[in-house]
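One chain of protein is taken out of this complex; the other chains stay put.
Labels run A, B and C following the written order; every chain starts at residue 1.
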Amino acid sequence: DRQWLKLSDMQTALADQAQAVRELRGLAGSGALSAQTANPPSSQVAQAFQRAYAATKLADYARGDWSVEAFGTNLKTITPLISTDAYAANVQSYVQESLITRNPDTLAWEGLVAKNWTVSEDGLTISFDLRDDVSFSDGQPLTAEDVAFTFTFIMTDAIQAPRDRAYLEKIQSVKADGKDRVTFVFKEPYFEALSLAGGMNIMPKHFYEPYLKEPQKFNESKGLLLGSGPYRLADPKNWTPDQGSVELLRNERYWGDVQPAYNRILWKIIQNDSARLTTYRNGDIDSYSARPVEYRQLQNDAQIQGKSQSFEYMPPVVGYSYIGWNQIRGGKPTRFADKRVRQAMTYLTDTGRIIKDVFLGYAEPAVSPFGNASKQHAAALQPYQANLDKAKALLKEAGYEDRNKDGVLEDQAGQAFEFKLTYFQANEDTSRMVLLLKDLYAKAGVKLVPFPQEWPVMLENLDKKDFDAITLGWTSSIETDLYQAFHSSQAISKGDNFIGYQNPELDKLIDEARRTVDEAKRMPLWQQAERILYEDQPYTFLMRRKSLLFVDKRIHNLQMTKLGLNLGSLPLENYVPLAQQKYTQ
Amino acid sequence: MAPQRRRVVSSPLLQVKHLRTYLQTGGEPVKAVEDVSFDIPQGETFCLVGESGSGKSISALSVIRLLPDGIASHPSGEIIFDGRDLLALPDADIRQVRGAQIAMIFQEPMTSLNPVLSVGEQIIEALHLHFPNMSAEEAEQRAVVALTQVQIPNPGARFRDYPHQLSGGQRQRVMIAMALACQPKLLIADEPTTALDVTVQAEILRLMRQLQDDTGMSMLFITHDFGVVAQMAHWVGVMQFGRLVEAGRCREVLSRPRHPYTQKLLASVPENLAKPDASAPPTTVRAEPVDAPAFEGSHRACGESSVVKLSRLLSGVEANGASSAQPAVFAKTSSGNTPSQVAVQSQALIQIRNLKVWFPVRKGLLRRVVDHIKAVDDVSLDIPRGEIVALVGESGCGKTTLGRAVLQLEPPTAGSIKIAGRELVGLSAKELRPMRRQMQIAFQDPQSSLNPRLLVETTLTEPMQVHGIGANRDERIELAEQLLDDMQLGREALWRYPHEFSGGQRQRIGLARALALNPEFIVCDEITSALDVSVQAEILQLLLEIRRRRNLTLLFITHNIGVVEYLSDRTVVMYQGKIVEQGSTAEVCGAPEHEYTRRLLGAVPRLVV
Amino acid sequence: MASSPKPLISRQSFSARIWRRTLDGVGVKFGLAWVGVLVLFAVFAPFLANSMPLLMSKNGEISAPVLRYLSIEDAWILVAFFIALAVSRLPLAGGAKFLVFLSGTAVAALVANLTVQPPALVIYDDFRGPEYVQVDWKIMPPIPYAPGDYLRDLGSKGLEAPFASAGHTHWMGTEENGADVLSRMIHASRIALSIGFIATGIALAIGIVVGGLMGYFSGIVDMLGMRLVEIFEDIPTLFLLLTFVAFFGRSLYMMMVIIGVTGWSGYARYVRTEFLKLRKQDYVQAAIASGLPLHSILFRHMLPNGVAPLLVAVSFGVAGAILSEATLSFLGLGVVDAPSWGAMLDQAVKSSTFNWWMAVFPGGAIFMTVFAYNLIGEAFRDAIDPKLSRRNGGES
Partner (left out) sequence: MLTYLLRRLLLMVPTLLGITVVVFAVMAASPGGISAQTLVGGMDMKPQEKQALLDYYNKRYGLDQPAPLQYLRWLNNVSPIGFVDDEQGHKSFSLTKGMDLGTSFQYGRPVADILAERIPITLLLNLVTIPFTYALAIWIGMKSATERGGAFDIGASLSMLALWSIPTMLAGVLLLGFFANIQYFQWFPTAGLSAREALDMPFLPHWNDSGFVRGFLLDRIWHLVLPVICLSYGGFAALAKLTRTSILENLHADYARTARAKGLAERDVLWTHVFRNSLLPLITVSAGLLPSLLAGSLIVENIFSINGMGQLAVEAVKGRDRELVLSITWISGFLTLVGYLIADFCYTLADPRVSYD
């Protein structure tokens, strides 16, 4: 589930990783009622609510007040399925729930709406038993029918949900067996089958079913959002973007074992960065995620320090950025089709320097698509160390020399080694990095021409494979699938392997790993694949960036988990003590 | 035509004593008024005359204290009005005097009224100001009465009109009504009729005299026209360079001017101008490239020669039929000519036949032409070679349009124009270009008739170059220098810009430009109207001299009958786009046939001494 | 003559008078002085702020690295400046001077293109490397940092306040990428000057031709012309800019052309009204009566007389173009890498931690320049229309 599309919608707040975490939860499900725990502690609190329950036992715990956050761009719609941005997903995560959720401490799956589940021997069938006390915010009970309906609804062609359909199309059928049991049948073994089935946000049948007859109305809607989550829209049908904010009310009918602390969740839309920071300073929003330069400066800002708790952390799902070297252009191999050239470029790309100078150390070098903490990653692999001499040697070996003594290398044909690096224009850190790369490459006689582009133009060029090199980022998940970006099959025209990278050996490994449901057998396969990528360097992997976050001191019980900071994670663990509460409504 | 009635003089209403007015505008102060003293008795008119810039307006404005505070100062002087020194009054008091006791009207009737207020409002405003207790209805009545007084037709309705809906004469009447509404004791009129037609002027002047008789007010009347002075003044003061060089009873000053400046001014009046020396050598001595008939030169030289007498006789015949269709008249005229006269007619340089210049009036959605302004309507006219033909008529009758149409600056709607037998109408711009050499035009306004960005040299030589006169630049400069000699300007004038010349000088340059191409025919559109009399006299004399030397043909557009009489051989009278009378000048002016001509001539203020 | 009380005989031409009156004020002198300083900065930028020595001696061998690294543009601007200086001394008429200058600079551009060949890649770090340090002596420019020198070897982290960097002095601090702000400011004066003049020049040229034709011919030409003017008035410049940038990539020249191409409608309207008035002037009629060709009538007799009020609009237009550049940068469409005030101001505006030096210096420079142009325009307007001036009482 790589959604690099989301990067575009989050242009002004690319570093806003806290949101990415929440979004992930939104997709993967949130909170769970433990069916596995035989004897819950004194009360009847389910496993998924244990952390939230613990919070309520804290001395200064109080319910009330609002959570106020800011979005950096205007939302176009918050209707599920048709919304495409992370912000909308964030809103939806408070309103709709899924069958299962990941435990922030163990990263294991726990039941939320589902009590427990069983996976068949062949891994093709998964059955969930649902809790019988779950109801939607309008009072209607949530049943297996709703889960089955959700699948049917998404798979309806008229509904504009191609993205979700693309994930779910591995599922053959979803059947409700009575009120409390639902069975997913897969077409083929798939390593992410459980998260696919259990992570689906459950849409109330009674609410959405009418739109099957009027799909156009659904597709054009702005705020059709109803679910079983702890919060709800005041009017589940009529939210509009022109309100300039999104506001969720407490779901008074919430079925969960622990009621959330906040009365309301409010997101203001503040596009301008300095306005957002000022608003945070003024105490009108509760958190501010900073760019590295800002973060460093704000560390010395007494006013900010006085009111904030600051966090720098590396969420496990953080995406990585890279430079992709286009290997085929106009049907002909480019100079980057030569592995030596790509390796040389990686040697020239001093990631240490980039991290130090541009990201001020708030990032770690990326070796491959797999994070350093991921089980997919082979610990033995170390990032390429910058090495000018090695790079020069490799380039020389590949036939590049400064033949006319103008400082730029030429190939045998006398063609200068000059290329355009395409990047998305609106991100300052990227621009800074590109300028740094330009200077780094110049040392080896390679001329980089910065080529900033607008998003649609860039996409068009990607689509036509009309670029020399491009720097972008992919979002990651707990376990990352290489298929989409590196499999040869995706190099054909419109796929996401837009650099035209083909390696049959890698293809085989990817196919194999995707079929292997058993984690213990799957991981070595990923590690083998990683080694190939490391050797081939189809991308020069750059780095993973830390989340840099200031949170208002009135928000309590902020903890670091394996999923990152628990700010806003569901079921809600944060609260504002009575003394610091601001909003009374 | 002196004022009809005199009053017994008691003490003067206004006494100006040793008035000095200096204007501070940056550098040196301008000594606009220097030690001026005069009295205006009750009920009488004091006329200030003098050339442009002599300080007349500033004197008047000093009296009513309308000069801007910042720039005007009075180093000395007293203005005693009704026993009070106006110069010493505080602002609040002078405002009580202004409008109520001293009223003023200005030269420009077009701009002196507020365009966005109705005339009634503007009159009532003054009333309200000086009679705060007057009720609204009463004020309105008074305003209507005032409008009736100045003989505005249908004053009740006109009351609500805006200034732009009135003609120039009517506007000036409104100004007078406004000034008189509060029954002031003194009316200051700063050239109130200069911008108006003679006929309108005559009516306004008559009206003012009548009002003076009725109300017994005094007047300070400013003008530069001695004809007007003769009609209006009891007393005259002549100003030069800010000083009052001569003052006295009107009759005495006009008949026995003592100061040389006054004498010079009076001598410059066209009526008094000496006709060019009749015994001057015949122009035929100057070799002209054109095929000028030898007799042309002698025509003027023998003064009231038999030919002229004959032509006058004949034009009398013409005039009889003038009111009938023009072409017929022409047919008659030519058929009745003696052989020699026929020769002249057939030699006519310019032949205009049934010329129409109509301006379309467009209306509606598609801007369709719904009507026409018939600026020139079916005019036929011959201009004989070597003659000066004066074109007179009231403002807007189509004189300028006719002149411009002859030169093809205005495309004619119908008709034919021939110059030296060649048809002009219907030629393309390209075909016309070489013809333009033969005909030129000079304009009224010395300000706008020369391109301010070009050296006089460029202005003169550029057309020469285009038409291939002079082999090279030096030659053309040489030619231009000769032209300036002819115009009695120094040769170094070539290297100056237009703004460095006075109005009269500029007018000469304008003429030089017209002459630069050595044309046969020039249209002079009111070239002296904007000039002072003395300058006008010089230009007129120059014109005659050049005509003599170059055998020029002129169409001289003017509405100054004095100039017509002095200058022209023939006179054509236009009225509402048509020619109503034409003939030799002496005859048209001496024995006008047409009703309109008579009215026109009757309206001209004459300096009868 | 009695009628001309003040002898008006002065040798000054109309334009000289206007010029003299324009200059007659404190504000305009300040404005011109500022623009003059900018011109000097623009011309001598490579010698004022650069990373390489102006002159150095190594092993007894004297060399001028600055000259070797002079770009074609640098060389061309230098030569053009000196040609302009020389031409202004020549005893020629205004038009002739301009022609000589134009042809001179054109030749210079050609020669520069053929002869000047700076290295294709400049590694600024090297100038602080042994090759340039182990020398007998060297003379550095007053600001020893090139605008594109991001001080990589000095480990500049960017956005350091003036004098705050350890080990190297930056009078105006460093910008986001670590380059010296003052150096960029100096080099950016080129953009500030050229974007104003070239963009406005293009707009003016189109505006004059279209407006002139409309005003002179009126009728159907006028009708069609007005529609064209309206169309261009109503198409948002921003829209065209965004699209064209996507078309052709970002380039300063592109920006100038687009600001120019979309900005002419105002001038056209102006010229049209002016020409409609002028057409009735007697001297124009006289020119027609003299049979002068159309181009002479349009461009010799009408244009110079209608252009004075236009020039006022131009000086304000130049100011406006500079602001446009800043706005473009705000939209993220500014030039990459090349120094520009707008882009630097944008860095200040965009960064949420307000870096005062990034706002004060570029913002101040933009303000001063726009202000200077506005002052000049204002003085010019006063000179043309004495009634409005503060100094003259106005002849009532």
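Here are some notes:
Methods note: contacts are C-beta pairs under 8 Å (C-beta built on N, C-alpha and C of every residue); 3 or more make two chains touch, one makes a residue touch a chain.
Fair warning: this is a prediction, and the values are worked out from it, not measured in the lab.
The missing chain, though absent from the view, touches A, B, C when the full complex is examined. Between the chain not shown and the residues C:Met140, C:Ala246, C:Leu276 or C:Ala338, the one that touches is C:Ala246. Contact with the omitted chain, checked across A:Glu247, A:Glu312, A:Asp402 or A:Glu479, is made by A:Glu247. Only one of the listed residues, A:Asn116, A:Gln259, A:Thr279 or A:Asn387, touches the absent chain: A:Thr279. Listed residues C:Ala109, C:Val221 or C:Ala359: the one in touch with the omitted chain is C:Ala359. In the full complex, chain C touches the hidden chain at residues 27, 227-228, 230-231, 233-236, 238-240, 242-243, 246-247, 319, 323, 326-327, 330-331, 345-346, 348-349, 354, 359, 363, 366-367, 370-371, 374-375, 378, 387-388, 390-391, 394, 396.
By the touch criterion stated above, the residues of chain B touching the omitted chain are 64, 66, 70, 95-100, 103-104, 106, 108, 111-118, 125-126, 129-130, 162, 164, 175, 178-179, 363-367. Mapped onto chain A, the interface with the missing chain covers residues 3-5, 8, 74, 76-77, 82, 84, 160, 162-163, 165-166, 219-220, 222, 240-242, 244-245, 247, 266, 268-272, 274-276, 278-279, 281-284, 303, 454-461, 463, 492-495, 583, 585.
As a working rule, only the chains that are shown with their structure count from here on.
Centroids of chain A and chain B (each the mean of its C-alpha atoms) stand 89 Å apart. Here the spacing of chain B and chain C, counted between their Cα centres, is 51 Å.
By the touch criterion stated above, chain B contacts chain C in their complex at residues 24-26, 30, 51-54, 68, 70-71, 240-241, 404, 407, 409, 432-437, 439-441, 443-445, 448-454, 462-463, 466-467, 496-497, 499-505, 510, 513-514, 516-517, 531-532, 534-535.
Within the complex formed with chain C, the residues of chain A that make contact are 273-274, 276-278, 290, 293-294, 297-298, 301, 353, 357, 360, 406-408, 416, 425-426, 428, 431-432, 435-436, 438-440, 442-443, 445, 447, 450-454, 457. Across the interface of their complex, chain B is touched by residues 1-6, 8-15, 281-283, 285-293, 296, 300-301, 304-305, 391-393, 395-396 of chain C.
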